[in-house]
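Heads up, one of the protein chains got dropped from this complex, but the rest are sitting where they should.
Think of it as A, B and C in the order they're written, each chain with its own count starting at 1.
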Amino acid sequence: MAEQMFDTVSSPILEVRDLFVNFYTYRGVVRALNGVNLTIGRGEIVGLVGETGCGKSVTARSVLRLIRYPGKIEGGQILFEGQDLLALSEREMREFRGRQISMIMQEPKVSLNPAFTIGAQIAESIAIHDYKPLDDAQTEAIEILRTVRIADPEQVAHQYPHELSGGMAQRAMLAMMLAPRPKLLIADEPTSALDVTIQAQILNLMTELVEQIEASILLITHDLGVVAETCDKVAVMYAGNVVEYGTTEEVLTNPAHPYTRGLLRALPNLARQGPLYTIRGSVPDLVDPPAGCRFHPRCEYAMSECAVERPDLLTVKQGHFAACVLYEEGRDGIPDAAHDELPANVWANPDASATVGEQS
Amino acid sequence: MILKCLEHELGVARPGLKDERARAGRVIRPPQVTGFITLDSIIAGNWEAFRSAVMHLIMPAFVLGYFSTAAITRITRSSMLDVLGQEYIEAARVKGVKERVVIYRHALRNAMIPTVTIIGVTYGGLLEGSVLTESIFSWPGLGRYATSSFLFLDFPAVMGATLLIALTFSLANLVVDIVYAFLNPRIGVEGI
Amino acid sequence: MSVATGWVKDFQHRYKSQLESALYFWSYLRRNTLSVIGILVIFVFILVAAFGPYFAPYNPVKGETSDRLQGPSAEHWFGTDQLGRDIFSRVIHGARVSLRIAMIVAVIAGTVGTVVGVTSGYFGALVDDLLMRVTDMFFAFPKLVLAMAVAAALGPDLENVIFAIAIASWPVYARLARGEALAVREEDYIEAIRALGAGRMRILFLHVLPMCITPIIIQVTLDMGFIILTAAGLGFIGFGAQPPTPEWGIMIAEGRNFITSQWWLSTFPGLAILVTVLGFNLLGDGLRDVLDPRLTR
Partner (left out) sequence: MSRLLQVRNLKKHFPIGGGLFRDPTDFVKAVDGVSFDIEPGEVFGVVGESGCGKTTLARSLLRLIEPTGGSVSLNGDNILEWQGSDKKRIYRHMQIVFQDPYSSLHPRKLVKDIVSEGLVIHGLAERSEVRERVLDMLQRVGLNEEHLFRYPHEFSGGQRQRIALARALVLHPQLILLDEPTSALDVSVQSKILNLLVELKEEFGLTYLIISHDLSVMQYVCDRIGVMYLGKLVEVGQTEDLFAVPKHPYTKSLIDSIPSLDPRVRRERIILEGDVPSPINPPSGCSFRTRCPYADKHCTEVEPPLEAIRDRWVACHYPLEE
């Protein structure tokens, strides 16, 4: 049962339990989240990975209760330090936004208001929660810009978003969202719009700052490499469900769910032998999703029962869960074949890492 | 609308319309100082004349103003809808900004940018509206002057009126462009 | 497989896809009650303009002097005017005049404006500078004043009014189309067609132009009301169609002198203008909400 998953973290900062979200569009009801379970411990960095349209961002926005028409949260609980956010009034919820839970977005340049200076936007974020006059907050804003390692904070504070590069804008965004010292930062694809060299800078900065204020991160990404480098735990999403959850090391080197395994094998790797592995079929239309396990039409190991009932998150190992009937009691789990093809293992091959090590 | 009132007064002050103006004033006319009857009557302390002037202005001004309010409302609505779908509005909500502040500070500031441009165009609408409105209310303004000279093919007057209208319109657009530059920090980059 | 069976199959596929997009469009539009009302109003307006004159109870230009200035009654639903003409019949005939003006102006101004704007936007540089300065010149005059000037110069007549309003209206479409073309020409799919080796004219007319049509159509629908209003306005002040043409603007102007005692003279043509313009505006707003991707996002 999913209950076990919540027990693995002693005092979680966030627990998402059985969350259902629908979008009522002209085409019909898009069943975007289909009972999502997720837990984040204090000080943990949890990665939420999945492909476009799998519900990562919807999950994140549900936590902040920013789902608006035509979307609707239909069921479940979102417990932040034991308090159910879904039971709060809009005014009470506002106290949580920014101060307790904050978010940075994918495109820093369109997430900053083009009509205000960077300084003013950061100052506002401070002023809202500290009940300070805006002018005092201005000087504080410059200090905060310094902590995100912007070289010339006085100048940048007076600039408008369009005058900054993508990397700089994301730093400013981090400064703005971390200024009230939230306990949880949701980072929605924070580096997807940035270059690789800038990506490394931003990820390092983000983890460092969050460590300083002892917060947790929910890192949403489609890049498994980013997860491997930054996250303590990872949750894999497919078509509105968390299908696998565990420590990053466990999930990436020993994936349990057939989808996770397929995803890892589909990555281009060093070995470069023959064609890449592909998962057959394509992502289902969530207006009319497959019954039972939503992955079963594409699954190599699908059985007749997969089409009937949605599998719960089952224990694979201590602290490693997969939503797959293969892990029901008395079954052996996923066959071990093709394990060596996983790129994580290819990358770890001694020759490859040796050359890399020598260079640095 | 205030601008518009002045515009009417300006028409009144034009030479060549004295007869009509004389007919319009049954109350004692204040001595001409600025040429604007409303202002002149205040200066002279002639409240009766002031009241009469305002009463004569109020209906045409209301009709004209109502006409352009519709256009401005419409464009503000669509640019607000546009802006409210942007990421930075979401970001403001994430910060915990009150919904009222999100709309009136974060969104409106950006939505105003296209609205201001439209106000310039609407000014043209006011000018042409004055042509009709002044005819209906028999207000002896520039609009009616233009109409009658068009009808009698009084070409010097036609040219004069048309040029004055075009000039006023262009000036209004110039003012709008300047305000636009103040409102939109990106103007330096995307500028014309 | 033979070419013939191929074509049959193609037809089925093609039909399916286009039916789907039409249904999608309609399902969106249908939700907007106001635009459905707009469509109904315009539908009735067009029916009246097309067939109304055959059913109109009286001659619109010749009245019985004995019947002058009668209030609404069973014989004369909307009453009669100072020459004894039936106002109901005149309003019906007026719809035809208005529709004609609106249609011709929309077609002329829409076409000229779109072609000028798209050419200007796509070619840019010198062509753009030249065409846009010309457009700006037209923009310096408020539309009604410009239309008045043109109508005055050509002499008051229905054809001239149409021409005058068209001259005053095309710059709006030119600017709109230019803006669209400027955006569209930077799109990847235009670059992709250039990379196939297509010539400029092919790209301009087959690929850029179709993308600029939608906002123009929305604008034309929104402007239809304005065109009818302008025509009525010109008629009202004496530049438009001349009496005894049953034109709504003229009817209001003629009824103006009787407004305090015989209210029906001006009120019914006024209501006709109000309802028709409102209909076009409602539909225009609805269309914009459905077709403008910025708003449906």
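The rule is short, and it goes like this: a residue touches a chain if its C-beta (ideal position, glycine included) is under 8 Å from a C-beta of that chain, and two chains touch if they have at least 3 such contacts.
Only a predicted model underlies this, so the values are computations on that prediction, with no experimental measurement involved.
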Chains on display which the left-out chain touches in the complete complex: A, C
Candidate in contact with the missing chain, chosen from A:174, A:252 or A:326: A:252
Contacting the left-out chain in the complete assembly, out of A:146, A:162, A:222 or A:317: A:222
Residue ranges of chain C at the interface with the undisplayed chain: 3, 6, 9-10, 13-14, 16-17, 21, 126, 129, 187-189, 191-199, 202, 207, 210-211
For chain A, the residues touching the chain missing from this view: 51-52, 165-168, 195-201, 204, 222-226, 228-230, 248-249, 252-253, 262-264, 266-270, 272, 275-279, 282-283, 343-345, 347-348, 353, 355-357, 359-360
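To be clear about the criterion, only the chains that are shown with their structure count from here on.
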Euclidean distance of C-alpha centroids - chain A vs chain C, Å: 51
Inter-chain centre distance, chain B versus chain C - centres from mean C-alpha coordinates, in Å: 26
List of chain A residues in touch with chain C within their complex: 26
Contact set on chain B toward chain A in their complex: 86-88, 90-99, 106, 109-110, 113, 183-186, 189
Interface residues, chain C side, partner chain B - complex: 140-145, 148-149, 152, 233, 236-239, 256, 285, 288, 292, 294-295, 297
